[in-house]
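Missing here: one protein chain of the complex. Every other protein chain is in place.
Order of writing sets the chain letters: A and B. Residues in each chain are counted from 1.
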Amino acid sequence: MTQTRSRFLTVMLTLGLAFFYIPILLLVIYSFNNSKLVPVWGGWSTRWYQELFQSEEVWEAVLLSLQIAVVNATFATLLGTLAGLAMVRFGGFRGRTLFGGMLVAPLVMPEVITGLSLLVFFISLSELIGWPSQRGFTTITIAHITFSMAFVAVTVQARLTGMGQTLEEAAADLGAKPFKVLTAITIPRLTPALISGWLLAFTLSLDDLVIASFVTGPGSTTLPILIFSRIRLGLRPDINAMATIMIIAISICVAIAAILIFRQQQAELRDQQMAFKEEG
Amino acid sequence: MAAIDAFSDTPWLDPAGQKPLVQIKGLTKSFGAFTAIDNIDLDIYQGELFCLLGGSGCGKSTLLRMLAGFETPNGGEILIDGVDMAHVPAYERPTNMMFQSYALFPHMTVEKNIAFGLQQDGVGKSEIKDRVHDILTLVELQDYKKRKPQQLSGGQRQRVALARALVKQPKLLLLDEPLAALDKKLRKQTQFELANIQEQVGVTFIVVTHDQEEAMTLSTRMAVMDAGRFKQIGTPTEIYEFPDSRFVADFIGSANIFEGRVVEDSADHILVTTEACDVFIDHGQSVKIDSRIWVGLRPEKIRIEKSEAAASGPNQISGIVDDVGYLGETSIYKVKLESGQIVDVAAPNQMRPSSNSDRITWDDKVLLSWEPSNAMLLSS
Partner (left out) sequence: MTDATQPSEKLPASSWMRDLARRAQENWRLIVIAIPFVWLLFFFLAPFFIVAKISLAELAIASPPFTRMMEWSNNGIVTIRIVFDNFAYIIDDPLYFDTYLNSIKISASATLLCLLLGYPIAYAIVRSGPVAKPIFLFLIILPFWTSFLLRVYAWMGLLADQGTINNLLIGLGLIDEPIRMLYTEFAVYVGIVYTYMPFMILPLYANMERLDGSLNEAAADLGARQTTTFFRITLPLTKPGIIAGSLLVFIPATGEYVVPDLLGGGNVQMIGRVLFNEFSRNSDWPVASAVAIMLLFFLVVPMMIFQYFQGKSSEVR
């Protein structure tokens, strides 16, 4: 684009980024505060990290949340991909409108409603058929799959529409049966969307407090539930330490992703140069 | 004469007794209220390079996609080698397509792209290897087989797409705007290459194009399409020299068109009178006397000379040069007649304009004339 940013836009962007990052930065700084009272600076220290690592309760919550997140992300990607394919590639089928509605609604549905409805559903089901006999890992995972598959489906749908159908037609023209077209062309082409869908579902699950609070049972404390129960009572330096660790972990993942994307772009650039040389 | 020779090289020129490879009968396709293909019939013969020519939205691509099996007709039938294609899915048809965008699989190398179709047919590995090698040799891309499509130039991609479609030895190869993505110079060169390859492999080609020059260069026969119907089907010469409608005359090349009335109709000529002049035509077409008709004249088939004299007799008109367009090899003169109609005349520039003191220029009085065989009789 030839037009540049006006000064107003630059100011807004700078302020916006400051608004986004200053709270996070302060959170990290205060995690190294020696004082027990968060806002009162008492010198540098890593004592809250030590305390955190020694807490068995925290480790259990982390482990449970990670397990749920991985199972959720895998199933949500599977179901969301099928749903995306059905919406974009199969044209009209009976119940498409209902299906599309149910697929989009979880994107904006207030969490309290989803949580409440799933809880009463699980209780009614347990009364009716005796399953689920207790709430915890399974119920939380099912609840998470239900809302995060919608996010995967949107990602897959966008990619499928962007891809167009020509390559699939070309494969069919060369004799590939519909199932073969799916496995040899569509799925490989979808890979980037599947990866980002999986990561999205993983993060959503790891992040969810409200729905998990509804559908969890005794003894199943996920990480957000643990954090929430602690910060409800006020500021706690160990939570700052936990936040810092999470932010660093995510930043590392994101940095790796960025490097991979950068390499990919470099490779594409090389391809273009190679192709350009051939023109001459 | 061709009827005796059952293996004629050019069966389409004398179809009597020949069995067409592709038979299209009463084919119709509509998308909602829009009719893309309107009840068309067409026979295409073995070894032809048949061009479907038309503007955008004329239905040419829809016809191609129905032949490939991507669209289902609403009515009529398609037979390939005598087999009804109605219930044959795209992946079982003896056709292959070269897509306008080439549709090369970006996650496969050139080699794998070409092998893909053979693998679907369960061809053995060593045979696949041989056939891929042969086809790569034909399109001169042996050195590029390990590359991904995005590492190739436009022209190379075009050849990979062609190779991928040809390697399965289809009975019919469908090409959707095969040269549209190339720049002009490469396109001209590739036109001849494509025709050569078609001759070598002997596969029947159906080419969709919007470029009339491409259609003229490539095709054995071509069909001019408009609004889901064929306007005219014939060899390039037939279409250019004997268009049978105003649409075709104007779509292929350009034509000056005069409306008139038939006043004489004898065995060897007819005479048409128009507002501008009388036209004497001696190529033996017969039209009922007194009927309303259109006469077309190609700009390059009209002689132009500076003359103060008025027109005398048929096939002559006088006028004044209204505008001159210098195109390099030719110049286009826009000549205004007394009736106000503007006639385009093209004349070769045999001398440089600067060294030609006698050149025709603005406001010159000129006399236009043409041979009796040059006028074309057009229906509406």
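Keep this in mind: a contact is a pair of C-beta atoms (placed from the backbone, for glycine too) under 8 Å apart; a residue touches a chain by one contact, two chains touch by 3 or more.
This one's a predicted model, so the numbers in the text were calculated from it and none came from an experiment.
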Of A:Met109, A:Ile195 or A:Met274, the residue in touch with the unshown chain: A:Met109
Hidden partner chain, touching residue among B:Phe116, B:Tyr333 or B:Trp370: B:Phe116
Touching residues on chain A - with respect to the absent chain: 1-6, 8-10, 12-13, 16-17, 19-21, 23-24, 26-27, 30, 37-40, 79-80, 82-83, 85-88, 90, 93, 95, 99-113, 116-118, 120-121, 123-124, 127, 142-143, 145-146, 149, 153-154, 157-158, 161-162, 177-179, 182-184, 203, 206-207, 209-210, 213-214, 224, 227-228, 231-232, 234-235, 239-240, 242-243, 246-247, 250-251, 254, 258
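Please note the rule applied: only the chains that are shown with their structure count from here on.
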Distance from chain B to chain A - Cα centre to Cα centre, in angstrom: 55
Chain B to chain A touching residues, read off their complex: 68-70, 89-93, 95-97, 99, 101, 103-107, 116-117, 120-121, 147-148, 150-156, 164-165, 168
Contacting residues of chain A [partner chain B, same complex]: 166-167, 169-178, 180, 184-185, 188-189, 268, 271-272, 274-276, 278-279
